[in-house]
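In this view, the complex is presented without one of its protein chains, the others remaining in place.
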Amino acid sequence: MRTAVLRGVRDVALEERPVPEPGPREVLIRVASVGVCGSDVHYYEHGRIGQYIVKQPLVLGHEASGEVVALGPGATRHSVGQRVSLEPGVPDFTCEQCRAGRYNLCPDVRFFATPPIDGAFCEYVVLHESFAHPVPESMSDDAAALLEPLSVGVWACRKGEVSPGDRVLVNGAGPIGLVAAQTALAFGATEVVATDVNPVRLRMASDLGCTDVIDVTATPLADAGYQPDVLLECSGHPGATAAAIRTVARAGRVVLVGMGGDEIGLPLSYVQDHELRLTGTFRYANTWPTAIALVHSGRVDLDRLVTSRHPLADAEAALTSGTRDPKSVKPIVRPGE
Amino acid sequence: MRTAVLRGVRDVALEERPVPEPGPREVLIRVASVGVCGSDVHYYEHGRIGQYIVKQPLVLGHEASGEVVALGPGATRHSVGQRVSLEPGVPDFTCEQCRAGRYNLCPDVRFFATPPIDGAFCEYVVLHESFAHPVPESMSDDAAALLEPLSVGVWACRKGEVSPGDRVLVNGAGPIGLVAAQTALAFGATEVVATDVNPVRLRMASDLGCTDVIDVTATPLADAGYQPDVLLECSGHPGATAAAIRTVARAGRVVLVGMGGDEIGLPLSYVQDHELRLTGTFRYANTWPTAIALVHSGRVDLDRLVTSRHPLADAEAALTSGTRDPKSVKPIVRPGE
Amino acid sequence: MRTAVLRGVRDVALEERPVPEPGPREVLIRVASVGVCGSDVHYYEHGRIGQYIVKQPLVLGHEASGEVVALGPGATRHSVGQRVSLEPGVPDFTCEQCRAGRYNLCPDVRFFATPPIDGAFCEYVVLHESFAHPVPESMSDDAAALLEPLSVGVWACRKGEVSPGDRVLVNGAGPIGLVAAQTALAFGATEVVATDVNPVRLRMASDLGCTDVIDVTATPLADAGYQPDVLLECSGHPGATAAAIRTVARAGRVVLVGMGGDEIGLPLSYVQDHELRLTGTFRYANTWPTAIALVHSGRVDLDRLVTSRHPLADAEAALTSGTRDPKSVKPIVRPGE
Partner (left out) sequence: MRTAVLRGVRDVALEERPVPEPGPREVLIRVASVGVCGSDVHYYEHGRIGQYIVKQPLVLGHEASGEVVALGPGATRHSVGQRVSLEPGVPDFTCEQCRAGRYNLCPDVRFFATPPIDGAFCEYVVLHESFAHPVPESMSDDAAALLEPLSVGVWACRKGEVSPGDRVLVNGAGPIGLVAAQTALAFGATEVVATDVNPVRLRMASDLGCTDVIDVTATPLADAGYQPDVLLECSGHPGATAAAIRTVARAGRVVLVGMGGDEIGLPLSYVQDHELRLTGTFRYANTWPTAIALVHSGRVDLDRLVTSRHPLADAEAALTSGTRDPKSVKPIVRPGE
């Protein structure tokens, strides 16, 4: 099968590889759509993310959908032909964290496109059957792939206990901020304000239902007059994060979603006086059923985020799209085209 | 002022009473709209509800809105002319339950239209300023009054931890069921099924967004094939309650909203095997801000529930409307008309 | 190996069976101690528990400890010689309930001594390595076996959110009530009152730290003057359950632990007025680490519950001990003796 392989920094090439064999309880999936994530771009540009270092050729792509084409031994949950969304991190299922329902924290998780585990920029992948989530016929392949970033938004809203009537500030309107904002609305938040420096993204935030947007190049957040119950921090920018925390209401929640920078300067007395709760987030757990229901019921629009589609041979163009084009939000690689 | 007084079973008459004086931190409110609740009808027909017995003339009506027309000593939260929704149960604020945020369980709460406390079927009432909730200009007087039953729905959904993507069964599509169903949708539930025996109510449930309705005279609930995560029991019918509990999914929640019957036969082994959680509900606490936000943002439609409007002189007609007309859902008394 | 087999109602006999082979990720355990549970006795006396029917010879016993003597393929968590406590219900690990951390609700769980799965009244058993919990050297074999009923107590206290300073009523002071009471104390409850009709059990409840005990043959519970925050219902008696519920304080919790009777008459208006929360319980999940820590730190005493020890050949005597002797609390079978 054809596979787009990251061979070194800014070096992606098509290779022929054998189609993998599904192991026990695994299914073989023909890949339909794969979203490009910021982490894919980061590996492409830098060859590493923090402690995760690309030491051997790596296949990128972890936001994927496809169709089940074969069943491994003992796999019983699908019929061949079932369209699925891929949950890309398979844990060991039996460790303490897994048994407690926190499988995202499993120390032995194998996560797509994270060295040395390959991802989905290829024609076929295998996956444990319980992580291949059937999707309704009405859902597009692209939307099915983007259930992965939507899961990040669902996880953020759960961790932040976003509740009906809440006021939510989404700091940073990149792809994650845009799904987080939509998710917050779907969780019943009635004031959802997004910030960014990119007017294209702010316009999309408005179009997707945000009740207000703030271009922080024009209006410092502190002057915007908002006092959110929940801050969904999706910018990864330490200074912007500290500024946003200082707007949160008493007993408010701060969810750290964005990565970037090793250290945040936490405004201690503000956090104490307002008794804020902060939480880190690491991927997600048990989010796919919710994400599927939100898209299927029309409460979240994922197709709207797609700004370009690329065949596998142009995977590199998909990876560089965001850098080249400020209007790019979510490029999609379509290995079957 | 003119006041509709319940003088005995099925005996309501207009009386002249003095306009009350607002006490410390109270406001005087000119009443605009008052919804008729099942409890009002029950007092009218039976002179009692369980341990609460009408021993002296009682003014009914506890779903009310109006306009602040005077401020008592120390009242600072309103300007004269502010339109408000009335939260009708004022607790003592300082007991153990109040301090814990459960003011609905305050043993010394004074609740409108509950013997011996008078309600709002009259031209003016006084209320503690913190229980007179300002409403946006866009909200109708009727909707502002119906924030009270909506609060019951919000409380039920909170107690049942209704979450995005949940499947919810609303047992009984009377006024409370209809607000509970809308609230469940606003909380992100993506499958909300309502049951009733009254086709008019089932049609309204559909119109308000329920994903399915079940006429249990035609289809026994057990045959309908639903397996909800949350049961919002609004029928108050012991048999229907037990039948509905037996459909709830593993780890599901059961919220008892309806009253009626002293005893429910709880199917113990079903509850154990599925590890269900059940909760009683007693009125509500801290629901008005959420209810206001849900109506103001268009997620809940209260005006749609109003099926008739009556001047104060016809309060008795409002009280008997439900019995006379199967199409009646929510009659409103308008003391100013 | 020698195995005590239930061949029919009140018919247990020793048989020779082959020592089982540990499968992938399983360990082979030489059984040291096995507690006799009420469910074992019920199968022995009636050949069934509700829908679970003994249709073929069954090995009883699911409260067990032992020593790892061999490792199956891929099992890496133990060394041979490690003493362990057995968590007797192994789920499929990958279903929706398992992934959510509720593996006790896994529809495909295989639970010891539940038809048709054999239990531990034998010399050797195999078990998934992650359900064979290492115990400290200081813990006796009997105590290690009784971590299973202690887990029921831990689960009950978690479900009931027993918190420091709480007042707890333990309804029924059988083996489960006695561990539940100790657990409630270990959770910080400062008033723990046990009820029973058996003075031997009430004395043991006192000795184990209950702050009061009530012999309900002498003092009806309603007259005892307690108003608990949490009711741990361990009697399984419908009438006693309803009576106990009627004592619970506002916003209190009711945990149904005992089985028995298909239906409880739930006092609806009491539950509503006091806004009680009730929960079913089905076994337990993620309790062993807590149970081990509580015993190891001396906060719970399990050895105290042991009232008799029996070699495997006398398994039947262990099963009938409770019926014959009102002083019997927890008989232990020791297959190695």
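To keep things simple, chains are lettered A, B and C as they appear, and every chain counts its residues starting from 1.
We adopt the following convention: a contact is a pair of C-beta atoms (placed from the backbone, for glycine too) under 8 Å apart; a residue touches a chain by one contact, two chains touch by 3 or more.
Just so it is clear, the model here is predicted, and its values are computed rather than measured.
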* Considering the whole complex, which of B:25, B:42 or B:110 touches the chain not shown? -> B:25
* Asked: Which listed residue (A:38, A:267 or A:289) would be found touching the missing chain in the intact complex?
  -> A:267
* Just one of A:105, A:224 or A:317 touches the chain that is missing; which is it? -> A:105
* Absent-chain contact - pick from C:186, C:249 or C:305 -> C:186
* Structure fact -> Note that subunit C touches the chain not displayed via residues 154, 157, 163-165, 183, 186-188, 190-191, 289-294, 296-297, 299
* **On subunit A, residues whose C-beta touches the chain left out of the figure** => 50, 97, 100, 102, 104-105, 238, 250-251, 256, 259-269, 271-282
* What subunit B residues would touch the chain not displayed? -> 25, 93-96, 98-103, 128-130, 285-286, 289
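Throughout what follows, only the chains that are shown with their structure count from here on.
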* To do: Kindly indicate the chain pair that has more C-beta pairs in contact than all others.
  => B-C
* Structure fact -> Whole-Å distance, C-alpha centre of subunit A to that of subunit C, is 43
* To do: Would you mind listing the residues of subunit C that make contact with two or more other chains?
  => 100, 102
